[in-house]
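Have a look at this one before I ask anything.
Omission of a single protein chain aside, the complex is shown with its protein chains in their original locations.
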Amino acid sequence: MLQSGKKPLQCLQKAINKHISVKLKSDLEYRGKMANVDNYMNVILVDAQEFSKGVLSAQFGKVVIRGNNVLFIKFEDDI
Amino acid sequence: MLQSGKKPLQCLQKAINKHISVKLKSDLEYRGKMANVDNYMNVILVDAQEFSKGVLSAQFGKVVIRGNNVLFIKFEDDI
Amino acid sequence: MLQSGKKPLQCLQKAINKHISVKLKSDLEYRGKMANVDNYMNVILVDAQEFSKGVLSAQFGKVVIRGNNVLFIKFEDDI
Amino acid sequence: MLQSGKKPLQCLQKAINKHISVKLKSDLEYRGKMANVDNYMNVILVDAQEFSKGVLSAQFGKVVIRGNNVLFIKFEDDI
Amino acid sequence: MLQSGKKPLQCLQKAINKHISVKLKSDLEYRGKMANVDNYMNVILVDAQEFSKGVLSAQFGKVVIRGNNVLFIKFEDDI
Amino acid sequence: MLQSGKKPLQCLQKAINKHISVKLKSDLEYRGKMANVDNYMNVILVDAQEFSKGVLSAQFGKVVIRGNNVLFIKFEDDI
Partner (left out) sequence: MLQSGKKPLQCLQKAINKHISVKLKSDLEYRGKMANVDNYMNVILVDAQEFSKGVLSAQFGKVVIRGNNVLFIKFEDDI
């Protein structure tokens, strides 16, 4: 699972089309398939679910999250 | 619905003239037709409605939202 | 009312000398004639009124609002 | 009073040596003569008074206010 | 343990594949092996544990933390 | 006391070796001799006193204050 050669932003590129979880600075979390991501960590998420303090609060077909709100991006699939 | 080749900012360009929902860092949400958007995520919204905690709180003929306030942009139409 | 060809910052240029409303990140709102605006969304407002939570709280002959405080700029006139 | 040809930062240059009021993001307000200003909205104020929630709270012979704290600059004199 | 010749960002590069602890501006702390890090302090952490106010609150196979949230990075191993 | 020809950052350079007071965005205030300052408003203060809500809270032989925290710099001496 460890690819020490890849920098963080390259590592995100490798996770395109994988399932991820995006945690924001606020307590919101978004889970879905990452259709794409750029170096600012703007993320396109498809078939996404929003969780507020762990409880499902909304669903999205397709959403673009602005990168500056991101706390971390967690990989749900092995990459 | 998945276009893995498009980066987040290109994806937003493709949603011009579509219905979107803009969620801000505060609990405000704006729904309307996106007349245009730039790479900073400044958005022109027409025939827009403002929702505060889910309740309709204002209506706008035309408004420019400053991009740095954006949490996410959700696509209401298929793009 | 829809000009899909104009980017958000061009759209603001077109609203010079029109009546606008500037909502700030705080709950303050400023209404008046926009004498000018730049790409950072610094705005010159003349004959302006300040509303705090919807209540008129101050009046200004001429004021320059620093762009980074802006949440959105609403057009009161058709442009 | 309207000079639609001047951009916001040029407009501030024109107010040098005039009386202005600087409102900050916090509830503080500073009134005095603006000795100078730069494009970041750093302001030199002379013979200045500080108002906290409308009440006079301090006086200054000369002070430099860092621009990023500025909410707006109001012109007390006609310019 | 002291390498006065290394700048902070070089020092972080030397800690790749070592165990670290990342403290965020909020009270969250993440401990794990740092697979990689860039100059913005974006960090890839593997086999990571999240602690909220000192209590284990989540576990991650692989996570990318966005650098702007970082308060400090502590080295658990000698480097 | 008025030097309308000097820009704010030049004005700060002229105050080197003078007594100043640095007010921060938080309620802290630092008074001392300004040994130096740069264009980001990073300040070296010597023989400094810290005041928290007007009460002396600490003393420093020499301290570097990071400019982004500065609200204003007040000149205690005529410059």
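As written, the chain order gives the labels A, B, C, D, E and F, with residue 1 at the start of each chain.
Assume a residue touches a chain if its C-beta (ideal position, glycine included) is under 8 Å from a C-beta of that chain, and two chains touch if they have at least 3 such contacts.
Since we're looking at a predicted model, the values are computed, not measured.
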Positions on chain E where the hidden chain makes contact
1-9, 11-12, 25, 41, 67-68, 70-75, 78-79
Please output the residues of chain F touching the missing chain, sorted low to high.
16-17, 24, 26, 30, 33, 35-38, 42-44, 46, 60-66, 68-69
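Everything that follows uses one rule, which is that only the chains that are shown with their structure count from here on.
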Apart from chain A, how do the chains cluster through contacts, with nothing moved?
B, C, D, F | E
Which neighbours do chain A and chain D have in common?
none
Count the residue numbers both chain A and chain E use at their shared interface, divide by all numbers used there, and answer same if that is over half, different if under half.
different
Which chain lies the greatest distance away from chain C when centres are computed from Cα atoms alone?
E
Just how far, in Å, is the C-alpha centre of chain D from the one of chain C?
19
Please tell me the distance, in whole Å, between the geometric centres of chain C and chain E computed from their C-alpha atoms.
43
Touching two or more other chains in chain D are residues 68
Looking only at which chains touch which, which shape fits best: line, ring, star, complete or other?
line
Can you name every chain pair that touches?
A-B, A-E, B-C, C-D, D-F
